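Have a look at the structure that comes next, please.
All protein chains of the complex are present and in place, except for one that has been dropped.
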Amino acid sequence: MQPQKTEQFTVPIGPQHPALKEPSSFLISVDGEVVTNAIVRLGYAHRGIEKATESRTYVQNLYLLERICGICSHIHGTAFAMGVERLAGVEVPPRAQAIRLIIAELERIHSHMLWLGVGAHQGGFDALFMFSWRDRETVMDLLESISGNRVNYSANVLGGVKFDLTAAHIGDILKALDYLEERTHHYLKVVTTDASFLQRTRGIGTMTRHQAEVLGAIGPTARASGVLRDVRIEAPYGAYVDHPVTTITDDRGDLEARFAVRIKELFESYRLIREVLDDLPPGDIKTRVKRKIPEGEAAFRVEAPRGELFYFIKSDGTDIPSRVKVRTPTICNMTSVVKLAVGHQLADVPMILAGIDPCFSCNDRMVRVNRNNGSDGWTWEQLRQHGIEYYKQRSQDYDPLVVG
Amino acid sequence: MSSNLSKPWQAALDQITTWARINSPWAIHFNSGSCNGCDIEILATLTPRYDLERFGIKLQGSPRHADVLICTGPVSRQARERLIRTYEQMHEPKFVVAVGACALSGGIFQGCYNVMDGVENVIPVDAYIPGCPPRPEAIIDGIVKLLGSLQEPPADETDAGETIAAAAGEIAAAPHAGSEHG
Partner (left out) sequence: MPTSMTTAEAITLATDVLVNWVWPVEAAPPAPDRLDVTLKEPKELIPMVTALRVQRLGYLSAITGLDLGPEDGRLEILYQFCVAAAVITIRVPIPREDATIQSLTDLIPGAEPYERELSEMFGVTVVGMRNPLRLYLPDDWPEGVYPLRKDFDPSVLHNHHKEQSDAAAED
(Lines give C-alpha, C1' and ligand atoms only; values in the text may rest on other atoms or scores of the structure.)
Protein backbone atom coordinates (compact mmCIF):
# COMPACT_ATOMS: atom_id res chain seq x y z
CA MET A 1 0.00 0.00 0.00
CA GLN A 2 1.25 3.44 -0.85
CA PRO A 3 0.56 6.40 1.38
CA GLN A 4 -2.02 8.77 -0.05
CA LYS A 5 0.16 11.82 0.28
CA THR A 6 3.83 12.08 -0.33
CA GLU A 7 5.15 13.84 2.72
CA GLN A 8 8.79 14.11 3.60
CA PHE A 9 9.68 13.94 7.25
CA THR A 10 13.18 14.40 8.46
CA VAL A 11 14.17 12.12 11.27
CA PRO A 12 17.28 13.14 13.14
CA ILE A 13 19.02 10.18 14.74
CA GLY A 14 21.79 10.84 17.20
CA PRO A 15 24.24 12.03 18.28
CA GLN A 16 23.47 10.59 21.68
CA HIS A 17 23.06 6.85 21.40
CA PRO A 18 21.26 4.91 24.02
CA ALA A 19 23.39 1.83 24.36
CA LEU A 20 26.17 1.72 21.92
CA LYS A 21 29.52 3.27 21.41
CA GLU A 22 30.40 6.30 19.40
CA PRO A 23 28.32 9.34 18.60
CA SER A 24 27.38 10.44 15.12
CA SER A 25 24.36 12.08 13.70
CA PHE A 26 22.11 11.13 10.81
CA LEU A 27 19.43 13.17 9.18
CA ILE A 28 17.14 10.69 7.54
CA SER A 29 14.35 11.83 5.27
CA VAL A 30 11.46 9.43 5.20
CA ASP A 31 8.35 9.13 3.12
CA GLY A 32 6.06 7.24 5.44
CA GLU A 33 8.38 4.53 6.67
CA VAL A 34 10.60 4.46 3.62
CA VAL A 35 13.93 6.24 3.66
CA THR A 36 14.38 8.67 0.78
CA ASN A 37 17.63 10.33 1.73
CA ALA A 38 20.25 10.13 4.43
CA ILE A 39 22.83 12.69 5.45
CA VAL A 40 25.60 11.85 7.86
CA ARG A 41 27.34 14.26 10.21
CA LEU A 42 30.49 13.05 11.90
CA GLY A 43 32.85 14.88 14.14
CA TYR A 44 31.38 14.26 17.56
CA ALA A 45 34.45 12.19 18.31
CA HIS A 46 36.89 14.37 16.37
CA ARG A 47 39.75 15.09 18.71
CA GLY A 48 42.41 16.46 16.38
CA ILE A 49 44.76 13.51 16.62
CA GLU A 50 46.45 14.11 13.25
CA LYS A 51 47.47 17.58 14.39
CA ALA A 52 48.55 16.27 17.78
CA THR A 53 50.97 13.83 16.12
CA GLU A 54 52.91 16.79 14.79
CA SER A 55 53.89 17.88 18.30
CA ARG A 56 54.76 14.48 19.80
CA THR A 57 57.75 12.22 19.27
CA TYR A 58 57.43 8.94 17.40
CA VAL A 59 57.37 6.96 20.65
CA GLN A 60 54.69 9.18 22.18
CA ASN A 61 52.68 8.98 18.98
CA LEU A 62 52.60 5.22 19.16
CA TYR A 63 50.55 5.47 22.34
CA LEU A 64 48.44 8.32 21.04
CA LEU A 65 47.55 6.53 17.80
CA GLU A 66 46.62 3.36 19.63
CA ARG A 67 43.89 5.41 21.23
CA ILE A 68 42.27 6.39 17.95
CA CYS A 69 40.09 3.38 18.49
CA GLY A 70 39.73 1.26 21.58
CA ILE A 71 38.48 -1.73 19.63
CA CYS A 72 41.22 -2.03 17.06
CA SER A 73 44.02 -0.32 18.99
CA HIS A 74 46.67 -2.90 18.15
CA ILE A 75 46.27 -2.56 14.41
CA HIS A 76 46.67 1.24 14.58
CA GLY A 77 49.87 0.76 16.57
CA THR A 78 51.07 -1.88 14.12
CA ALA A 79 50.44 0.27 11.07
CA PHE A 80 52.29 3.22 12.58
CA ALA A 81 55.17 1.15 13.96
CA MET A 82 55.66 -0.71 10.68
CA GLY A 83 55.52 2.51 8.70
CA VAL A 84 58.16 4.09 10.93
CA GLU A 85 60.30 0.94 10.78
CA ARG A 86 60.17 1.08 7.01
CA LEU A 87 61.31 4.72 7.11
CA ALA A 88 64.09 3.86 9.55
CA GLY A 89 65.11 0.85 7.47
CA VAL A 90 64.86 -1.47 10.44
CA GLU A 91 64.28 -5.19 10.09
CA VAL A 92 61.98 -6.48 12.83
CA PRO A 93 62.83 -9.91 14.30
CA PRO A 94 60.60 -12.74 13.01
CA ARG A 95 59.34 -13.62 16.47
CA ALA A 96 58.09 -10.07 16.94
CA GLN A 97 56.32 -10.24 13.57
CA ALA A 98 54.65 -13.49 14.59
CA ILE A 99 53.51 -12.07 17.93
CA ARG A 100 52.14 -9.00 16.15
CA LEU A 101 50.13 -11.29 13.90
CA ILE A 102 48.78 -13.35 16.79
CA ILE A 103 47.66 -10.28 18.70
CA ALA A 104 46.17 -8.75 15.55
CA GLU A 105 44.16 -11.89 14.90
CA LEU A 106 43.03 -12.12 18.53
CA GLU A 107 41.91 -8.52 18.15
CA ARG A 108 40.03 -9.42 14.99
CA ILE A 109 38.27 -12.22 16.86
CA HIS A 110 37.27 -9.92 19.70
CA SER A 111 36.18 -7.20 17.29
CA HIS A 112 34.08 -9.55 15.14
CA MET A 113 32.43 -11.09 18.19
CA LEU A 114 31.72 -7.63 19.54
CA TRP A 115 30.20 -6.72 16.21
CA LEU A 116 28.14 -9.91 16.12
CA GLY A 117 26.67 -8.91 19.46
CA VAL A 118 26.00 -5.33 18.38
CA GLY A 119 24.46 -6.48 15.09
CA ALA A 120 22.26 -8.99 16.88
CA HIS A 121 21.19 -6.32 19.38
CA GLN A 122 20.18 -3.99 16.56
CA GLY A 123 18.17 -6.82 15.09
CA GLY A 124 16.36 -7.29 18.38
CA PHE A 125 18.11 -10.55 19.14
CA ASP A 126 19.53 -9.79 22.58
CA ALA A 127 20.15 -13.42 23.52
CA LEU A 128 22.76 -13.66 20.77
CA PHE A 129 24.21 -10.33 21.93
CA MET A 130 24.69 -11.71 25.45
CA PHE A 131 26.09 -15.04 24.26
CA SER A 132 28.60 -13.56 21.87
CA TRP A 133 29.79 -11.03 24.45
CA ARG A 134 30.12 -13.78 27.04
CA ASP A 135 32.35 -15.73 24.68
CA ARG A 136 34.24 -12.62 23.72
CA GLU A 137 35.44 -12.41 27.33
CA THR A 138 37.55 -15.51 26.58
CA VAL A 139 39.59 -13.46 24.12
CA MET A 140 39.73 -10.50 26.48
CA ASP A 141 41.19 -12.81 29.15
CA LEU A 142 43.85 -13.97 26.70
CA LEU A 143 44.78 -10.44 25.75
CA GLU A 144 44.90 -9.48 29.39
CA SER A 145 47.10 -12.42 30.33
CA ILE A 146 49.50 -11.57 27.51
CA SER A 147 49.62 -7.79 27.89
CA GLY A 148 48.14 -6.92 31.27
CA ASN A 149 45.32 -4.82 29.84
CA ARG A 150 41.99 -5.79 28.36
CA VAL A 151 41.77 -2.89 25.93
CA ASN A 152 44.62 -0.75 24.52
CA TYR A 153 47.11 -3.55 25.16
CA SER A 154 49.95 -1.57 23.58
CA ALA A 155 51.89 -4.60 22.46
CA ASN A 156 53.91 -2.67 19.87
CA VAL A 157 57.11 -0.76 20.33
CA LEU A 158 59.10 0.74 17.50
CA GLY A 159 61.20 -2.18 16.33
CA GLY A 160 59.22 -5.05 17.78
CA VAL A 161 56.82 -5.99 20.52
CA LYS A 162 56.78 -5.52 24.25
CA PHE A 163 55.52 -8.92 25.36
CA ASP A 164 56.82 -12.37 24.67
CA LEU A 165 54.57 -15.42 24.53
CA THR A 166 55.40 -18.08 27.11
CA ALA A 167 54.49 -21.75 26.90
CA ALA A 168 51.67 -21.08 29.35
CA HIS A 169 50.24 -18.36 27.06
CA ILE A 170 50.38 -20.69 24.09
CA GLY A 171 48.56 -23.42 26.00
CA ASP A 172 45.88 -20.95 27.09
CA ILE A 173 45.41 -19.61 23.57
CA LEU A 174 45.05 -23.07 22.04
CA LYS A 175 42.55 -24.11 24.69
CA ALA A 176 40.52 -20.93 24.19
CA LEU A 177 40.52 -21.34 20.42
CA ASP A 178 39.02 -24.83 20.72
CA TYR A 179 36.19 -23.46 22.83
CA LEU A 180 35.62 -20.47 20.54
CA GLU A 181 35.62 -22.63 17.42
CA GLU A 182 32.83 -24.76 18.83
CA ARG A 183 30.83 -21.67 19.76
CA THR A 184 31.43 -20.07 16.35
CA HIS A 185 29.90 -23.09 14.60
CA HIS A 186 26.82 -22.47 16.70
CA TYR A 187 26.69 -18.76 15.78
CA LEU A 188 27.05 -19.50 12.10
CA LYS A 189 24.13 -21.88 12.37
CA VAL A 190 22.04 -19.32 14.24
CA VAL A 191 22.56 -16.40 11.85
CA THR A 192 21.97 -18.52 8.75
CA THR A 193 18.95 -20.52 9.97
CA ASP A 194 17.05 -18.55 12.61
CA ALA A 195 13.85 -17.55 10.80
CA SER A 196 13.07 -14.38 12.74
CA PHE A 197 16.62 -13.11 12.49
CA LEU A 198 16.79 -13.86 8.77
CA GLN A 199 13.76 -11.64 8.28
CA ARG A 200 15.90 -8.77 9.44
CA THR A 201 18.98 -9.68 7.43
CA ARG A 202 18.11 -11.54 4.23
CA GLY A 203 17.80 -9.21 1.27
CA ILE A 204 18.26 -6.11 3.45
CA GLY A 205 20.84 -3.48 2.55
CA THR A 206 21.98 -5.35 -0.53
CA MET A 207 25.08 -3.93 -2.17
CA THR A 208 26.02 -5.36 -5.54
CA ARG A 209 29.58 -6.03 -6.53
CA HIS A 210 29.52 -3.06 -8.87
CA GLN A 211 28.17 -0.72 -6.18
CA ALA A 212 30.81 -1.93 -3.74
CA GLU A 213 33.55 -1.12 -6.22
CA VAL A 214 32.17 2.27 -7.17
CA LEU A 215 31.45 3.36 -3.61
CA GLY A 216 34.87 2.22 -2.49
CA ALA A 217 33.70 -0.26 0.12
CA ILE A 218 36.46 -2.18 1.85
CA GLY A 219 37.01 -4.93 4.38
CA PRO A 220 34.35 -7.50 5.26
CA THR A 221 31.66 -5.18 3.86
CA ALA A 222 33.23 -5.37 0.40
CA ARG A 223 34.00 -9.07 0.72
CA ALA A 224 30.34 -9.78 1.48
CA SER A 225 29.59 -8.23 -1.93
CA GLY A 226 32.09 -10.43 -3.69
CA VAL A 227 34.90 -7.87 -3.95
CA LEU A 228 38.18 -9.40 -2.90
CA ARG A 229 39.73 -6.59 -0.94
CA ASP A 230 41.99 -7.72 1.85
CA VAL A 231 45.38 -6.13 2.47
CA ARG A 232 46.60 -9.36 4.09
CA ILE A 233 46.33 -10.95 0.65
CA GLU A 234 46.90 -8.02 -1.71
CA ALA A 235 49.92 -6.60 0.06
CA PRO A 236 51.04 -9.08 2.74
CA TYR A 237 52.95 -7.43 5.57
CA GLY A 238 54.91 -8.82 8.52
CA ALA A 239 54.24 -12.46 9.27
CA TYR A 240 51.39 -12.62 6.74
CA VAL A 241 54.05 -13.05 4.05
CA ASP A 242 54.88 -16.51 5.39
CA HIS A 243 51.40 -17.35 6.59
CA PRO A 244 48.95 -16.59 3.79
CA VAL A 245 45.30 -15.98 4.50
CA THR A 246 42.42 -17.57 2.64
CA THR A 247 39.81 -14.98 1.76
CA ILE A 248 36.19 -15.44 2.55
CA THR A 249 33.83 -13.80 0.11
CA ASP A 250 30.13 -14.00 -0.49
CA ASP A 251 28.23 -12.87 -3.57
CA ARG A 252 24.91 -11.99 -2.02
CA GLY A 253 25.90 -8.61 -0.61
CA ASP A 254 23.06 -8.37 1.90
CA LEU A 255 23.21 -8.22 5.67
CA GLU A 256 23.08 -11.97 5.98
CA ALA A 257 26.19 -12.23 3.82
CA ARG A 258 27.95 -9.70 6.02
CA PHE A 259 27.13 -11.76 9.08
CA ALA A 260 28.27 -14.96 7.36
CA VAL A 261 31.51 -13.47 6.05
CA ARG A 262 32.54 -12.10 9.42
CA ILE A 263 31.73 -15.32 11.25
CA LYS A 264 33.59 -17.41 8.66
CA GLU A 265 36.56 -15.07 9.03
CA LEU A 266 36.70 -16.10 12.66
CA PHE A 267 37.50 -19.68 11.58
CA GLU A 268 40.25 -18.32 9.37
CA SER A 269 41.70 -16.40 12.29
CA TYR A 270 41.64 -19.50 14.50
CA ARG A 271 43.43 -21.48 11.81
CA LEU A 272 46.01 -18.75 11.30
CA ILE A 273 46.81 -18.38 14.99
CA ARG A 274 47.22 -22.15 15.35
CA GLU A 275 49.48 -22.24 12.31
CA VAL A 276 51.71 -19.44 13.60
CA LEU A 277 51.85 -20.83 17.13
CA ASP A 278 52.82 -24.18 15.67
CA ASP A 279 56.11 -22.84 14.43
CA LEU A 280 56.73 -19.71 16.42
CA PRO A 281 60.20 -18.48 15.43
CA PRO A 282 62.68 -18.25 18.31
CA GLY A 283 64.83 -15.23 19.01
CA ASP A 284 64.55 -11.60 20.05
CA ILE A 285 61.29 -9.74 20.24
CA LYS A 286 62.62 -6.30 19.50
CA THR A 287 65.39 -4.41 17.84
CA ARG A 288 66.67 -0.92 18.45
CA VAL A 289 65.28 1.97 16.46
CA LYS A 290 67.07 5.32 16.56
CA ARG A 291 65.12 8.16 18.08
CA LYS A 292 65.52 10.33 14.98
CA ILE A 293 63.87 8.90 11.90
CA PRO A 294 65.54 9.57 8.51
CA GLU A 295 63.81 11.96 6.15
CA GLY A 296 61.27 10.38 3.85
CA GLU A 297 57.71 9.32 3.27
CA ALA A 298 56.07 5.98 3.86
CA ALA A 299 52.61 4.74 3.08
CA PHE A 300 51.59 1.67 5.00
CA ARG A 301 48.45 -0.38 4.68
CA VAL A 302 47.20 -3.01 7.07
CA GLU A 303 43.98 -4.97 7.34
CA ALA A 304 42.07 -3.83 10.42
CA PRO A 305 39.04 -5.84 11.54
CA ARG A 306 36.87 -3.37 9.61
CA GLY A 307 38.95 -3.19 6.46
CA GLU A 308 41.95 -1.47 5.03
CA LEU A 309 43.67 0.97 7.33
CA PHE A 310 45.92 3.44 5.56
CA TYR A 311 48.80 5.29 7.21
CA PHE A 312 50.93 7.90 5.54
CA ILE A 313 53.92 9.12 7.51
CA LYS A 314 56.21 11.94 6.48
CA SER A 315 59.44 12.45 8.36
CA ASP A 316 61.69 15.50 8.19
CA GLY A 317 64.65 13.83 9.87
CA THR A 318 63.80 14.80 13.46
CA ASP A 319 62.24 12.73 16.21
CA ILE A 320 58.82 14.28 15.54
CA PRO A 321 56.86 13.35 12.42
CA SER A 322 56.06 16.13 9.99
CA ARG A 323 52.71 14.63 9.06
CA VAL A 324 50.77 11.50 9.93
CA LYS A 325 47.69 10.82 7.86
CA VAL A 326 45.30 8.14 9.02
CA ARG A 327 42.49 6.88 6.83
CA THR A 328 40.28 4.57 8.81
CA PRO A 329 38.05 1.91 7.24
CA THR A 330 34.74 3.26 8.52
CA ILE A 331 34.90 6.44 6.45
CA CYS A 332 35.10 4.39 3.24
CA ASN A 333 32.10 2.34 4.14
CA MET A 334 30.04 5.32 5.34
CA THR A 335 29.34 6.37 1.76
CA SER A 336 27.83 2.97 1.11
CA VAL A 337 25.55 3.13 4.15
CA VAL A 338 24.10 6.43 3.09
CA LYS A 339 23.38 5.06 -0.38
CA LEU A 340 22.10 1.69 0.83
CA ALA A 341 19.68 3.09 3.37
CA VAL A 342 17.63 4.74 0.63
CA GLY A 343 14.56 2.70 -0.22
CA HIS A 344 14.56 0.71 2.99
CA GLN A 345 12.30 0.87 6.02
CA LEU A 346 13.42 3.31 8.70
CA ALA A 347 13.61 0.39 11.12
CA ASP A 348 16.21 -1.28 8.92
CA VAL A 349 18.56 1.69 9.04
CA PRO A 350 20.26 0.72 12.32
CA MET A 351 20.81 -2.77 10.97
CA ILE A 352 22.30 -1.47 7.73
CA LEU A 353 24.52 0.84 9.71
CA ALA A 354 25.61 -1.93 12.02
CA GLY A 355 26.19 -4.10 8.95
CA ILE A 356 29.33 -2.20 7.97
CA ASP A 357 30.60 -2.50 11.54
CA PRO A 358 31.01 1.21 11.94
CA CYS A 359 33.23 2.60 14.62
CA PHE A 360 30.07 4.21 15.90
CA SER A 361 26.71 2.71 16.12
CA CYS A 362 23.24 3.94 15.96
CA ASN A 363 20.07 2.98 17.71
CA ASP A 364 16.55 3.84 16.75
CA ARG A 365 15.31 4.30 20.30
CA MET A 366 16.17 8.01 20.20
CA VAL A 367 14.22 8.77 17.05
CA ARG A 368 12.34 12.04 17.18
CA VAL A 369 10.02 12.89 14.34
CA ASN A 370 9.86 16.49 13.23
CA ARG A 371 6.71 17.24 11.37
CA ASN A 372 7.48 20.04 9.02
CA ASN A 373 3.89 21.08 8.47
CA GLY A 374 0.38 20.20 9.54
CA SER A 375 0.42 16.92 7.70
CA ASP A 376 -2.16 14.40 8.80
CA GLY A 377 0.14 11.45 8.15
CA TRP A 378 -1.46 8.05 8.20
CA THR A 379 -4.53 7.04 10.13
CA TRP A 380 -4.30 4.13 12.51
CA GLU A 381 -6.29 1.97 10.15
CA GLN A 382 -3.96 2.78 7.26
CA LEU A 383 -1.00 1.95 9.43
CA ARG A 384 -2.62 -1.32 10.46
CA GLN A 385 -3.33 -2.27 6.87
CA HIS A 386 0.19 -1.35 5.86
CA GLY A 387 1.57 -3.52 8.65
CA ILE A 388 -0.53 -6.49 7.59
CA GLU A 389 0.58 -6.12 3.97
CA TYR A 390 4.17 -5.74 5.02
CA TYR A 391 4.19 -8.94 7.02
CA LYS A 392 2.26 -10.82 4.35
CA GLN A 393 5.11 -10.09 1.97
CA ARG A 394 7.35 -11.64 4.57
CA SER A 395 5.14 -14.72 4.76
CA GLN A 396 3.42 -13.92 8.03
CA ASP A 397 -0.30 -13.42 8.00
CA TYR A 398 -1.78 -11.24 10.72
CA ASP A 399 -4.98 -10.60 8.77
CA PRO A 400 -7.30 -12.80 10.83
CA LEU A 401 -6.32 -10.99 14.03
CA VAL A 402 -8.92 -8.52 15.20
CA VAL A 403 -7.91 -5.45 17.12
CA GLY A 404 -10.28 -4.47 19.91
CA MET B 1 8.69 16.24 46.53
CA SER B 2 5.48 17.72 47.81
CA SER B 3 5.97 19.98 50.81
CA ASN B 4 2.37 19.72 52.04
CA LEU B 5 3.11 16.64 54.11
CA SER B 6 3.75 16.78 57.80
CA LYS B 7 7.33 16.25 58.93
CA PRO B 8 7.26 12.54 59.89
CA TRP B 9 5.41 11.64 56.70
CA GLN B 10 7.86 13.67 54.64
CA ALA B 11 10.79 11.92 56.32
CA ALA B 12 9.26 8.52 55.64
CA LEU B 13 8.63 9.41 52.02
CA ASP B 14 12.20 10.65 51.60
CA GLN B 15 13.50 7.41 52.99
CA ILE B 16 11.43 5.40 50.57
CA THR B 17 12.59 7.55 47.67
CA THR B 18 16.23 7.17 48.62
CA TRP B 19 15.78 3.44 49.05
CA ALA B 20 14.23 3.18 45.61
CA ARG B 21 16.87 5.43 44.06
CA ILE B 22 19.74 3.38 45.47
CA ASN B 23 18.22 0.06 44.54
CA SER B 24 17.25 0.85 41.02
CA PRO B 25 19.21 3.65 39.41
CA TRP B 26 18.80 4.01 35.67
CA ALA B 27 21.84 5.09 33.82
CA ILE B 28 22.43 6.73 30.47
CA HIS B 29 25.69 6.50 28.63
CA PHE B 30 27.06 9.43 26.66
CA ASN B 31 30.16 9.16 24.53
CA SER B 32 31.67 12.60 24.11
CA GLY B 33 34.50 11.68 21.79
CA SER B 34 36.05 8.70 23.47
CA CYS B 35 38.07 6.05 21.64
CA ASN B 36 35.41 3.38 22.33
CA GLY B 37 37.68 1.64 24.82
CA CYS B 38 35.68 2.83 27.83
CA ASP B 39 32.43 2.41 25.96
CA ILE B 40 32.94 -1.24 25.22
CA GLU B 41 33.94 -1.79 28.82
CA ILE B 42 30.74 -0.08 29.98
CA LEU B 43 28.81 -2.30 27.61
CA ALA B 44 30.74 -5.30 28.90
CA THR B 45 29.43 -4.57 32.40
CA LEU B 46 25.96 -5.39 31.11
CA THR B 47 26.94 -8.72 29.67
CA PRO B 48 26.81 -12.06 31.51
CA ARG B 49 30.35 -12.03 32.93
CA TYR B 50 29.78 -8.84 34.95
CA ASP B 51 26.02 -8.40 34.85
CA LEU B 52 25.52 -4.88 36.17
CA GLU B 53 21.77 -5.41 36.24
CA ARG B 54 22.03 -7.59 39.33
CA PHE B 55 22.59 -4.35 41.28
CA GLY B 56 19.36 -2.99 39.85
CA ILE B 57 21.26 -0.70 37.52
CA LYS B 58 19.73 -0.44 34.09
CA LEU B 59 21.35 1.19 31.12
CA GLN B 60 18.69 2.79 28.98
CA GLY B 61 18.19 5.26 26.21
CA SER B 62 16.47 8.43 27.25
CA PRO B 63 17.97 11.12 29.47
CA ARG B 64 14.46 11.82 30.78
CA HIS B 65 14.39 8.44 32.49
CA ALA B 66 17.92 8.50 33.80
CA ASP B 67 19.36 9.14 37.25
CA VAL B 68 23.02 8.64 36.41
CA LEU B 69 24.89 10.00 33.40
CA ILE B 70 27.87 7.82 32.60
CA CYS B 71 30.16 9.94 30.53
CA THR B 72 33.24 8.89 28.57
CA GLY B 73 35.69 10.77 26.42
CA PRO B 74 37.48 14.12 26.65
CA VAL B 75 34.41 16.05 25.34
CA SER B 76 34.95 17.22 21.79
CA ARG B 77 33.79 20.72 20.85
CA GLN B 78 31.03 19.30 18.70
CA ALA B 79 29.77 16.97 21.45
CA ARG B 80 29.95 19.66 24.15
CA GLU B 81 26.63 21.28 23.31
CA ARG B 82 24.90 17.88 23.16
CA LEU B 83 26.38 16.78 26.46
CA ILE B 84 25.01 19.88 28.14
CA ARG B 85 21.64 19.32 26.52
CA THR B 86 21.54 15.69 27.64
CA TYR B 87 22.48 16.73 31.15
CA GLU B 88 19.79 19.40 31.25
CA GLN B 89 17.14 16.94 30.11
CA MET B 90 17.74 14.72 33.12
CA HIS B 91 15.57 15.07 36.20
CA GLU B 92 16.85 16.13 39.60
CA PRO B 93 18.51 14.60 41.47
CA LYS B 94 21.04 13.60 38.84
CA PHE B 95 24.53 12.26 39.10
CA VAL B 96 27.38 12.32 36.63
CA VAL B 97 30.04 9.64 36.54
CA ALA B 98 33.15 10.34 34.47
CA VAL B 99 34.70 7.12 33.22
CA GLY B 100 38.27 6.86 31.99
CA ALA B 101 41.36 9.01 31.91
CA CYS B 102 40.05 11.17 29.06
CA ALA B 103 36.82 12.01 30.86
CA LEU B 104 38.80 12.90 33.97
CA SER B 105 41.34 15.28 32.48
CA GLY B 106 41.50 14.87 28.73
CA GLY B 107 44.01 12.06 29.20
CA ILE B 108 46.23 11.48 26.21
CA PHE B 109 44.20 14.00 24.21
CA GLN B 110 44.84 16.83 26.66
CA GLY B 111 45.66 19.98 24.75
CA CYS B 112 44.31 18.79 21.40
CA TYR B 113 42.53 21.60 19.59
CA ASN B 114 39.11 19.98 19.51
CA VAL B 115 38.71 18.74 23.08
CA MET B 116 37.58 20.40 26.29
CA ASP B 117 39.99 18.41 28.51
CA GLY B 118 37.53 16.48 30.60
CA VAL B 119 33.87 16.29 31.50
CA GLU B 120 34.19 18.49 34.59
CA ASN B 121 34.96 21.49 32.40
CA VAL B 122 31.51 21.19 30.88
CA ILE B 123 29.14 19.75 33.49
CA PRO B 124 29.54 19.03 37.22
CA VAL B 125 30.87 15.55 37.94
CA ASP B 126 30.02 13.48 41.02
CA ALA B 127 32.28 10.47 40.66
CA TYR B 128 35.49 9.80 38.79
CA ILE B 129 36.58 6.36 37.64
CA PRO B 130 40.19 6.39 36.44
CA GLY B 131 41.80 3.95 34.02
CA CYS B 132 42.57 3.65 30.35
CA PRO B 133 40.10 2.12 30.15
CA PRO B 134 38.87 1.19 33.63
CA ARG B 135 38.09 -2.47 34.02
CA PRO B 136 34.39 -3.37 34.18
CA GLU B 137 34.88 -4.21 37.87
CA ALA B 138 36.20 -0.70 38.45
CA ILE B 139 33.21 0.84 36.68
CA ILE B 140 30.78 -1.22 38.76
CA ASP B 141 32.72 -0.39 41.90
CA GLY B 142 32.59 3.32 41.13
CA ILE B 143 28.84 3.33 40.55
CA VAL B 144 28.17 1.24 43.65
CA LYS B 145 30.30 3.64 45.70
CA LEU B 146 28.37 6.58 44.31
CA LEU B 147 25.11 4.92 45.30
CA GLY B 148 26.51 4.02 48.71
CA SER B 149 27.15 7.70 49.34
CA LEU B 150 23.40 8.30 49.02
CA GLN B 151 22.72 5.85 51.82
CA GLU B 152 22.34 8.54 54.51
CA PRO B 153 19.68 10.97 53.39
CA PRO B 154 21.26 14.42 53.46
CA ALA B 155 19.63 17.26 55.38
CA ASP B 156 19.84 19.67 52.46
CA GLU B 157 21.33 19.95 49.02
CA THR B 158 24.67 21.40 50.05
CA ASP B 159 25.30 18.38 52.22
CA ALA B 160 24.43 16.11 49.36
CA GLY B 161 27.05 17.80 47.22
CA GLU B 162 29.68 17.42 49.91
CA THR B 163 28.90 13.76 50.60
CA ILE B 164 29.19 12.92 46.94
CA ALA B 165 32.29 15.02 46.48
CA ALA B 166 33.91 13.16 49.36
CA ALA B 167 32.95 9.82 47.87
CA ALA B 168 34.25 10.94 44.52
CA GLY B 169 37.53 11.96 46.08
CA GLU B 170 37.76 8.56 47.71
CA ILE B 171 37.17 6.77 44.43
CA ALA B 172 39.55 8.98 42.51
CA ALA B 173 42.25 8.52 45.14
CA ALA B 174 41.81 4.74 45.28
CA PRO B 175 44.38 2.62 43.44
CA HIS B 176 43.36 1.08 40.14
CA ALA B 177 40.35 -0.94 41.15
CA GLY B 178 41.27 -3.63 38.65
CA SER B 179 43.85 -4.97 41.08
CA GLU B 180 41.06 -6.02 43.41
CA HIS B 181 39.93 -8.54 40.87
CA GLY B 182 41.03 -12.01 41.93
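A and B label the chains in the order they appear, each numbered from 1.
One rule holds in what follows: contacts are C-beta pairs under 8 Å (C-beta built on N, C-alpha and C of every residue); 3 or more make two chains touch, one makes a residue touch a chain.
A quick note: this is a predicted structure, and the numbers were derived from the prediction, not measured.
Considering the full assembly, A:A299 is the residue among A:V59, A:A299 or A:V342 that touches the omitted chain. Within the full complex, the residue among A:E105, A:D135, A:D254 or A:E308 touching the omitted chain is A:E308. Checked against the full complex, the one of A:L188, A:I331 or A:A347 touching the unshown chain is A:I331.
Within chain A, the residues in touch with the undisplayed chain are 39, 41-43, 46, 48, 50-51, 213-217, 228-229, 234-236, 296-297, 299, 301, 308, 310, 312, 314, 323, 325, 327, 331-332, 334-335. In the full complex, the hidden chain is touched by chain B at residues 76-78, 80-81, 113-114.
Operating definition for what follows: only the chains that are shown with their structure count from here on.
The geometric centre of chain A is 28 Å away from that of chain B, both derived from CA atoms. Residues 28-41, 43-44, 47-49, 59-63, 73-74, 76, 78-79, 82, 86, 107-109, 111-115, 132-133, 135 of chain B are the ones touching chain A in the complex.
Chain A makes touch with chain B in their complex at residues 15-23, 43-49, 51-52, 63-64, 67-71, 73, 114, 117, 129-130, 133-134, 137, 140, 150-152, 359, 363, 365-366.
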